[in-house]
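Below you will find the structure I want to go over with you.
Only one protein chain is missing; all other protein chains are in place.
We call the chains A and B, going by the order they appear; numbering starts again at 1 in every chain.
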Amino acid sequence: MQLALLLQRTRFYRRNNEKSCYPTGSQFHGGNKLIPGPFTYHPPSSVAEAIAVLAAHGDEARPLAGGHSLIPMMKLRMATPEHLVDLGAIKELSGIRADGADLVIGATTTQAELIKSDLLAAKAPIIRETALQIADPQIRSKGTLGGNVANGDPGNDMPAVMQCLNARYVLHGKGGERIVAARDFYQGAYFTALQEGEILVAVRIPTPAAGHGSSYEKLKRKIGDYATAATAVILTVSGGKVASAAVTLTNVASTPLFAEEAGRLVIGSACDAATIKRAAEAAKAITDPATDGRGTAAYRREMAGVMTARALVKAFARAKTGA
Amino acid sequence: MNDMTPAQREARLEGVGCKRKRVEDVRFTQGKGNYVDDIKMPGMLHGDFVRSQYGHAKIKKIDTSRAKALPGVIAVLTAEDLKPLGLHWMPTLAGDVQAVLADGRVSFQNQEIAFVIATDRYITDDAIQLVDVEYEELPVIVDPFKAMLPDAPVLRPDLEGKMTGAHGPRKHHNHIFEWTIGDKEATDIAFSKAEVTIKELISYHRTHPSPLETCQCLASFDKIKGELTVYGTFQAPHVIRTVASLLSKIPEHKIHVIAPDIGGGFGNKVGAYAGYICSIVASIVTGLPVKWVEDRMENLSTTSFARDYHMTTEIAATKDGKVTGLRVHVLADHGAFDSCADPSKWPAGFFNIVTGSYDFPVAHVAVDGVYTNKAPGGVAYRCSFRVTEAAYCIERGMDILAQKLGMDPADLRMKNFVRREQFPYQSALGWEYDSGDYHLAMQKAMDAIGYKALRAEQKAKQAAFKRGETREIMGLGISFFTEIVGAGPSKNCDILGIAMFDSAEIRIHPTGSIIARMGSKSQGQGHETTWAQIIATELGIPSDDIMIEEGNTDTAPYGLGTYGSRSTPVAGAAIAMAARKIKNKAQMIAAHLLEVSEYDLEWDIDGFRVKGNPSRSKTMKEIAWAAYNSPPPGLEPGLEAVNYYDPPNMTYPFGAYFCVMDIDVDTGVAKTRRFYALDDCGTRINPMIIEGQVHGGLTEAFAIAMGQEIKYDEMGNVVGASFMDFFIPTAVETPKWETDFTVTPSPHHPIGANGVGESPNVGGVPAFSNAVNDAFQFLGSTHIQMPHDAWRIWEVGQKLGA
Partner (left out) sequence: MTDTIEQVAVAVTINGKRVKRFVDPRTLLIHFLREEMNLTGSHIGCETSHCGACTVEMDGLSVKSCTVFAVQANDTEVNTVEGLANADGTLHALQEGFRQMHGLQCGFCTPGMLMRAKVLLSENPDPSEDEIRFGIAGNLCRCTGYQNIVKAIQYAADKLNGRAQKEAAE
């Protein structure tokens, strides 16, 4: 779905600091037609079957959800899996439900389904607000939550939102099920805690407190773009003061960022201008954005601050003041 | 007929001035358009390029063996294969040569190195991955100013020692030409005497036309007949046929070039590209049809950039704001090869329209073209040749002058406009402006937008900003442009030696319906609709009974094609003139039928009637039947005519554009609150289509001004050449457009029409840029370079301490 980083790694772009990747005389294959390489197709009907196929083929196999991250990579031949395991037919992977204190969203639930969900709109409206800012209608009808959070693209919006919600990812592999917190999942651009042969089957979100306020403020050049910088905020208010707050950032580092300090700073405040400014500074301090078409690193860092300030103000205004 | 009122008869024609619904839409809305990639031929192969990773490198070795071994691969062509045919290099329209396939060296990233031909596009792509190329990197130059440094690396060793090019002397090994015009001495004197002068480097960044359909073609060589058929995305199919004949030595009558429906052009599809040559060669070599389809990244990074003009602009004026001289020096970055698509004698296009709408007594322009390691091209992206650069230069310059004088920029323009009574007006740089009423248009626009109230609002906002009450500032951008379109008169315009006339052939069938063919080629402009309207008005046959055909070089008369807003001024005139030939003959036939002298007849909407006795008349339909059934004795039967129209002058559409913009200083995000565009394109053939053209051109102008850029890094990498980064606005970002018009018919055009397609791009860019500049002026800014994307606007605010 989101191609900037992928494109930057293809023949069409050599990064200054990667000169050594292409020494003089290197073999270079320019000019492909955005056609994926050949693969064998597997459409398993259960998670167990999918995991068995993935296990049988090791790193030659990749799972396919909505395809809007993987297919572009395959077109650029940056991903050339020999076996593609289509998760589309696995019914158990899709759906949104409340489960005790959690909201559970199946991995292949599409962005369009997130937007249409009354349950999410009522319990965690930040998910709908974010999904509406991802890509465009067509892509939202194929792109999945699982794909968005699992592939480790720092431009994706849902990882930061899941960190903000303190979600947990349910992973299945040969060894069975394990749970990894969203805040622990991301290790670098396209590097995550997901192990070979594992698939993300669901996201478990602790249902945010009733009356909480949230906001996802995303600065982008146009519809369909990655964030220049974006901030997710969820907070609760009690007696006119912030009682709890989580702040996370999108696309201003190689992973989503949990801006713990920024959240801590607003607790106890009424989100006055001085506090907001301090929180924005704290958020900016942990960013490490790249200079790209969206702007210089300095600009994008500054925008992380502006988005943080705006998201905090909006979330505070949306929160219901508790007793 | 007789039971219809004259108004009903007139309306039934759907002629000039009618908002006729488009003929083309019937097929396009049902998915029945016929674009190049929709065409399939038996045995068709697919060809595509291996491209250079490097901006500048020697090619040490190309190993195609692994690719050739892949099942389904038919051939892999390299420069070595084209050499025996003399086709490894091709001449450009600008008098340079360009490598078809890299001949031992690549000079820009994504340059074509090898052409892989296979049975389907999937296998072609697989095979491209298997061609191994060994490079030796060379130093890269992407900055035209650095290209002209004495010790800059030689970018075109094939030209080393040749110190004269197609346009005169070269003064440096990376220099292409110097083109000057105007009175240098008188201009220098004007500046030395000037009370006030301004000087600013105004850059117009590199961008790309990027129509939604990329460049593509399908070539099929019939060995038995020795005939070549080429379907392609050609804005100028006849020129392509001539070029193909000259290069391939296949006689021109054995080449059939067909431009079917084209998915937008905007200048991108004027040139001749390596893909066309290689498909043709591949078809000759294999004996099978070969299709070539660009992908989007190839399109953005190889076939024809636009702009990349760096204009050092000086204006001299009196203290009270009367301009006394203009001096412009341009450094023009033409990329690795000079393949600019301009009329032969105009290496900088019609940049000498740079005096704009203003009465400059003297002016001087010098343009230096230079080579860099960037893609070649230099097409007119929805503008007549280099006219948008000129319009941007002068409209920005006038704002800078107004600022220095402390004058309102609208007042400064009003003070310096060429006045109505001065037309025809001889500009200081050699053009004869045929017509215009600039004061009228400007006043109408200022009234419509509410200019004074907006300036007052802006002043209040500036005060509030300075008091720290808001972080939003407001800009009001003005652009009053004069275009020069309709290339062009044979006395000064040709392409490859062929005069830039255009043509029409009209044939009336016995039953009174019509087929007409032109040398122009629509890429979305709706010629099938509007050309019929001209004929309908001229000949009194309803538009719905007229079929328009373009793009098939076997049937259409020779024409120079559609670009530079030339279709209406040139082909449109040819249509009217061909129709008038028919009308003359029809009058003779009518006189015969009515048994009166032809001088006793007068034209009446859809036929001829006897003067003083209107009940005696013959409709054109009746006359058509008679032309085939009972022509007057001695008169040749039939009713058809051809006209090749050599325009006596260019046409000079103009307009007044206003942009109201709000800028969030904290993010640099600019929002266009209002955009008002008044266009004067002379006679309005189809107001609905004109409005559509203006909307589209303004949207392109908005994109260009606000961020659409083809950018290179220092290593010669083309950055952001995909629709992710290359700014094509969606419906959400695109402003809402308000359109308006005045009508000043061209005095020399048969129906007074001027051409309009490009005006909004030409006039729109300065309006947007002036709005951004205007917003920051009160903080001390003089000139902000385009493009104005958010991060750059934010940086301006930072630098100004906003």
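Assume a residue touches a chain if its C-beta (ideal position, glycine included) is under 8 Å from a C-beta of that chain, and two chains touch if they have at least 3 such contacts.
Small disclaimer: the values here were computed from a predicted structure and weren't measured.
Counting contacts over the entire complex, the absent chain touches A, B.
When the full complex is taken into account, the listed residue touching the unshown chain is B:210, out of B:92, B:174, B:210 or B:777. Within the set B:524, B:551, B:720 or B:797, the residue that contacts the chain not displayed is B:524.
Annotation: of A:49, A:86, A:261 or A:281, A:86 touches the absent chain (contact as defined above). Among B:31, B:612 or B:801, only B:31 touches the chain left out of the display. Note that of B:230, B:262 or B:556, the residue touching the chain absent from this view is B:262.
Mapped onto chain B, contacts with the missing chain fall at residues 19, 21-22, 24-33, 35, 37-38, 70-72, 121-123, 126, 210-214, 261-264, 266, 293, 295-296, 523-526, 687-689, 691-693, 695-696, 698-700, 722-724, 728, 730-732, 734, 736-737, 739. Listed here are the chain A residues that touch the chain not shown: 1, 3, 33-41, 43, 64, 67-68, 71-72, 74-75, 84, 86, 88, 112, 135-139, 141-142, 223-224.
Convention: only the chains that are shown with their structure count from here on.
Between chain A and chain B the centroid-to-centroid distance comes to 42 Å (mean Cα coordinates, whole Å).
Those residues of chain A whose C-beta lies close enough to touch chain B in the complex are 2-4, 7, 11-14, 16, 19, 22, 24-35, 37-38, 77, 136, 219, 221-225, 228, 293-296, 299-300, 302-303, 306. Of all residues in chain B, only 48-53, 57, 60, 109-110, 112-113, 121-122, 124-126, 128-137, 293, 295, 297-298, 301, 666-669, 707, 711, 713-715, 717-722, 724-725, 727, 729-730, 732-733, 789-791, 794-795 touch chain A in the complex they form.
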